[in-house]
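Got a structure for you, written out below as structure tokens; questions coming shortly.
Selected chains from the complex are presented in situ; the others are not included.
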Amino acid sequence: MSQFSLQHVVESQQFDRDLLELVFETTDMMKADLLGDRKLAKILDGRIMASLFYEPSTRTRFSFESAMKRLGGSVITTENAREFSSAAKGESLSDSTRIMNGYADVIVMRHNEAGSAARAAEISTIPIINAGDGAGQHPTQALLDIYTIADSFPEMKSLKIALVGDLRYGRTARSLSYLLTKYEDIELIFVAPSVCRMEGDIKKYLDKYQVPWREEDDLAEVIGEVDCIYMTRVQKERFHSAEDYQEAASKYILTPELVSLMKQESIIMHPLPRVDEIPAAIDSRPQARYFEQAQNGLYVRMALLYLLLQDR
Amino acid sequence: MSQFSLQHVVESQQFDRDLLELVFETTDMMKADLLGDRKLAKILDGRIMASLFYEPSTRTRFSFESAMKRLGGSVITTENAREFSSAAKGESLSDSTRIMNGYADVIVMRHNEAGSAARAAEISTIPIINAGDGAGQHPTQALLDIYTIADSFPEMKSLKIALVGDLRYGRTARSLSYLLTKYEDIELIFVAPSVCRMEGDIKKYLDKYQVPWREEDDLAEVIGEVDCIYMTRVQKERFHSAEDYQEAASKYILTPELVSLMKQESIIMHPLPRVDEIPAAIDSRPQARYFEQAQNGLYVRMALLYLLLQDR
């Protein structure tokens, strides 16, 4: 196992197929244990996780903290980390990280600036997990997304996946695209309002790894052919006028009529929270997987904490 | 025991005499254990309580979290739950609750809107405890209040109880009134400034259960006849003028002279925090029970967590 051993979780690209395999097998093990006889309930006893959130994200924080506690570890936590560091008193991220190294065994960091997790990882003597850094990455979200897709399509082959909504500013769609290049015979369809189309850097990255992609304007056109539709929220503040927003938002709502056009074995995902883009009426449809997906976040994070801390 | 088994703690009215009996017996057990040999110190080991506070209330939160930890459980906590949910991103309370169901074994919820706890309980697969919802209820406060009264008057019969201060906006006086209808031969005396008299809905509820009540203006008139005086804080912002407030506030101060008129075996309660309405000089009087009452909050919450989680 040492050959795959993880040091930090900083970005989606760091995971190759072997490492993904290991993470997902460990995730299966965590899920089975938590729903079963809980033999791993004390496996991280005595270990301390520091939740260092430079901006609040209670949901992500809870998911990590629950994961740590389900394995018997304990947590020190702040949603006020800006005060802890540079923003308040001019301290460098490097100094903050060194200090934290003395207080904890693993750091989960949410930061407002892209690249922060990578910079912290460079000097940290304990593992850093990137829990989202600005417009950058959110790799554990991408891992739970892939895990959820693989749960329905274990072969992870010949899949058409539509990413819908805010593809420009949404970290999740970006991180997921990176990670999907690790698999064969995946086709991506981007369905977004013109103001929040997928950026060129991702498109180039996909081209480089020969992942076919295309852009579509109309959800109804593609919904019948996809295996997975990954919805994201379109945020009002991206639009120039309220009218533009209204038009776009209504266009990217997954109505019951649209869902009826989907293949029986296809799945609907969403990183949550949702607003109107998936009506509550869809929750009981067999394709709906978004609550399961959120729950998978717990299992994936348990797996990562276990892999990062087991041999230390 | 299963016949009384609790699912959620949402409102005072859900408790009948049998269930109250069970809660109070369990509370006695918790108190004896904590002050004694602490055999229950690990009884909730491995269980996670989520403190989901949509508005901060550090004291209530600490009381619940201490209770959970005294039984060996662990806690994930936020005083920032608005950000977690609807207010920030438009998510429904229902979605937030479903997500939390995957992270914890019990949810303690403080919300700014009346009825929130009940709505969460409707869809939650894990127990919800209402830790106060807006102008609504604060049932665990009512339970610890009754427990404190019963500690001095185990028969819980033939008692005259004066509720004093802000009876209109104070959740505690309202929740306590509901719960007192479960007992026989209780008489309530409401002593409040005209701007914050007890509301009609409670009066009707008392009439329906044939609990005699009357309103009095002057504390001095009734203080000699009551078994229990339940003081609450009168808040400045309820009054139209500073003069009105001054007049009312000074009228509802429990001075040493007033306490001297009380029966020897009567008791003084207060949900705390207090400001001027009970001077510190009263703390050493034999009737003073308010610090004991706060401490009982810990035992009652330990009992509730135990009852909610033991068989799950």
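Letters A and B mark the chains as written, and numbering starts fresh at 1 in each.
Simple rule for what comes next: contacts are C-beta pairs under 8 Å (C-beta built on N, C-alpha and C of every residue); 3 or more make two chains touch, one makes a residue touch a chain.
All values derive from a computational prediction rather than experimental measurement.
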A student told that 2 identical chains are shown should find the copy number of the whole complex to be 3
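Note that in this section only the chains that are shown with their structure count from here on.
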Chain A onto chain B, same sequence, C-alpha superposition: rotation to the nearest 5 degrees is 120
Rounded to the nearest Å, the gap between Cα centres of chain A and chain B is 41
The residues of chain B that touch chain A in their complex are 46, 48, 50, 74, 76, 78, 80-81, 83-85, 89-92, 94-96, 98-100, 102-104
Touching chain B in the complex, chain A uses residues 38, 41, 56, 58-59, 61-63, 65-66, 69-70, 74-75, 79, 233, 272-276, 280, 291, 294-295, 298
